[in-house]
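The complex appears here without one of its protein chains, the remainder shown in place.
In order of appearance the chains are A and B, and numbering begins at 1 in each one.
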Amino acid sequence: MVEVQFRFRDDEAVNDAAVTVDAFVADGFAQTNATAVRIEPGDDARALLPQLDRLALIEVNFPAWTDGRGYSSARLLREAGYTGEMRAVGDVVIDMLGHLQRCGFDAFAPDKALNPDDAKNAFARWDNVYQATVVDGRQAIWAKRHPA
Amino acid sequence: MYKYDEYDQQMVDTRVAEFRDQVRRRISGELTEDQFKPLRLQNGLYLQLHAYMLRVAVPYGTLNSVQMRLLGDIADKYDRGYGHFTTRQNIQYNWIKLDETPDILAELATVEMHAIQTSGNCIRNISSDQFAGAAADEIIDPRPYAELLRQWSSFHPEFLVLPRKFKICVIASETDRAAMRLHDIGIKMVKNDAGEIGAQFYAGGGMGRTPMIAPMIRDFVPLDQLITFAEACLRVYNRYGRRDNKYKARIKILVHELGRDEYVRQVEEEFAHLLTQPIEPPLAELERIKAHFTDPAFDAGASDDLDLSDPDFRLWVQRNTQAHKQPGYIVATISLKPIGGIPGDASADQIRLMADLGRDHSFDELRVTHAQNIVLPHVKKADLYTVWKALDEAGLATPNLDTVGDIIACPGLDYCSLANARSIPLAQKISQRFASPERQAQIGELKLKISGCINACGHHHAGHIGILGVDKKGVENYQLSFGGSEGADTSLAKITGPGFDEDGVVDAVEKATDVYLANKQGEERFLDTYRRIGMDPFKEAIYG
Partner (left out) sequence: MKILTGNDLKSGAVIWWTGVGWSLDVNDSADVADSGAALIAREEGVQNVFAAYVVDGVKDEMGVRPAHIKERIRALGPTVRLDLTLKPSDPQAVNWVI
């Protein structure tokens, strides 16, 4: 199992074996009682929606960091109300850490351990953000410009 | 034009610091080239045939004199004394050093400029009408909407690793001066029956290997849903755009393969969901941006007269100027296509001269057009002769806007490692063949575009005459096509037949213009005659 190198949650880490999306949804979600799912780039994350509450861990795999589908998967699952651990696994690179976090990831298990100082800088890089992703809890610049 | 507030300034400064650190990590070897390449692309730094090339963003083609002057100074300080204005309203420098790039970006940031997302698989520079804010026919200035979208798209965390590049264009007139329907997303600002302004969306246009005209996907998006709708379009693309084949990864392929109606259905579904999320900026933000785009302090008493007794001046005015919405003023286009010159190139001195003219005679504003020219949008007619004389002295007064001499050409094999053939020498030869002003006047409007490879950065598919350079067993060869148009009557050019060598295609272009002149009816342009009489008379003349 690849180590979770960075985690931004207070609760205990979930280390259940993650099943595939197909396995999770099979037989009307009855095939498995898994509480962890691993999403591949080609999966439809919304297939999980009917039983999102069961999940304590969602791993989103990035076989290559240049395949950005996992960002949408994570964010839309957060939009749907998922509050468990959202873990980025695979080719997780320093320069995307901040962006991953803004899409709702709160745990990072890169294939190759990252330089911790570079990672710290990356997470802290952007004092402000132009967009509201909502799921990161950050206020967009336009909200700061126009306090409600 | 837009002025940064402290937030905008901090964002570009932060980006410079981020890139400086990425360069440090690359030079130290901590980042391999494979890891670094997507990062440098998102800061506009390409590797070209001879060196690194830096593409600096000119958001929706608008800049002021301080910015323009710095672009000239950067050419001198960090490059070889010139810059190249591109078909997406940006500027490129061809001889940049990696270890100097962070300093260049830092200098750009001091004048509110950057190279953010000018390359890479992300949302690129948002383009617009070069006559925005000056044209009489726009319903509203499109640029505030482009600025709103620019901020939304900058470092958008969900859309930084799209299947492929993503180009957005915003216009606000029926006359499309920005090739809107040849973009991944094109937006036309419109008025509904109630007189409200909204956004008409088109998606899936583009050139390249498989040129397509974007179908309309939404007739009217209210202003308070603009960002949400754009986000829905991008999310569907990010999730379902092809990632198996680089040449099938643009949104035009997705729209084509799904079919327009299915793409629309998916977007509307995502849009309905995203409307439940508080992601839309308040209208107050749009109003804040709009406040930067008010009319300059026009002189209401400015004379609408022009002394056209100087024949050279008269010719330039006839060809290179457009009516301004404000009496007493005029829109002037500076041609960067001197006869036999390199289309779109300008020396540092020329760039600085244009900056000064913008400052002194155009309310400190200039525009870059996608046809690789520069516009002074707000010139007082009383000052026009002075402006023209200064341009003429600097070799910037070629009176050829939209004529056969106003060639759009990509850098081609002289600069670009993707190219199959050189495009610039061909442009120079065609320019020289048609150098005579009388001949140019006779032929009239003729948009000739040259691409050095199938990626079509020269927009040859949208040329009244389009030329594509190919590699024929290691020798440069050129395919000729007719009938493309980037305007509201968007159409794609058709190939004439077998290709030519460089001299052969120049002759073929000349024969084509002869056929046009022999068959022209009334005020027809080349494009109109071609559309009326078809390809056959041209083929006969060219191939015998």
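We take it that contacts are C-beta pairs under 8 Å (C-beta built on N, C-alpha and C of every residue); 3 or more make two chains touch, one makes a residue touch a chain.
Note that the structure is a prediction, hence the values are computed from the model and not measured.
*Asks:* One chain isn't displayed here. Which of the visible ones does it touch?
*Replies:* Computed over the complete complex, the missing chain touches B.
*Asks:* Of the residues listed, B:311, B:474 or B:544, which one is in contact with the missing chain?
*Replies:* B:474
*Asks:* Which of these, B:97, B:246, B:292 or B:532, touches the one chain of the complex that we don't see?
*Replies:* In the complete complex, the chain left out is touched by residue B:97.
*Asks:* Of the residues B:342, B:355 or B:430, I need the one that contacts the missing chain.
*Replies:* If we include the chain that is not displayed, B:342 is the one touching it.
*Asks:* Determine which one of B:165, B:181, B:352 or B:422 touches the chain that has been left out.
*Replies:* Reading the full complex, the residue touching the unseen chain is B:422.
*Asks:* In the full complex, which of B:41, B:71 or B:413 touches the chain missing from this view?
*Replies:* In the complete complex, the chain left out is touched by residue B:413.
*Asks:* Against the chain that's been left off, what residues of chain B make contact? List them.
*Replies:* So the residues of chain B touching the missing chain come out as 26-27, 29, 33, 47, 49-52, 80, 95-99, 342, 413-415, 417, 419, 422, 424-425, 428, 474-476.
Rule of thumb we're sticking to: only the chains that are shown with their structure count from here on.
*Asks:* When the centre of a chain is set as the mean of its C-alpha atoms, what distance in Å lies between chain A and chain B?
*Replies:* One centre to the other, that is 37 Å.
*Asks:* Name, in rising order, each residue of chain A that touches chain B in their complex.
*Replies:* 41, 65-69, 71-73, 75-76, 79, 93, 95-96, 98-100, 102-103, 115, 118, 121, 125-134, 140-146
*Asks:* Can you tell me which positions in chain B touch chain A when the two form their complex?
*Replies:* Residues in contact with chain A: 5, 7, 10-11, 14, 17-18, 21-22, 25, 30, 35, 38-39, 121, 151-152, 154-162, 235, 238-239, 243, 273, 276-279, 281-282, 284-285, 288.
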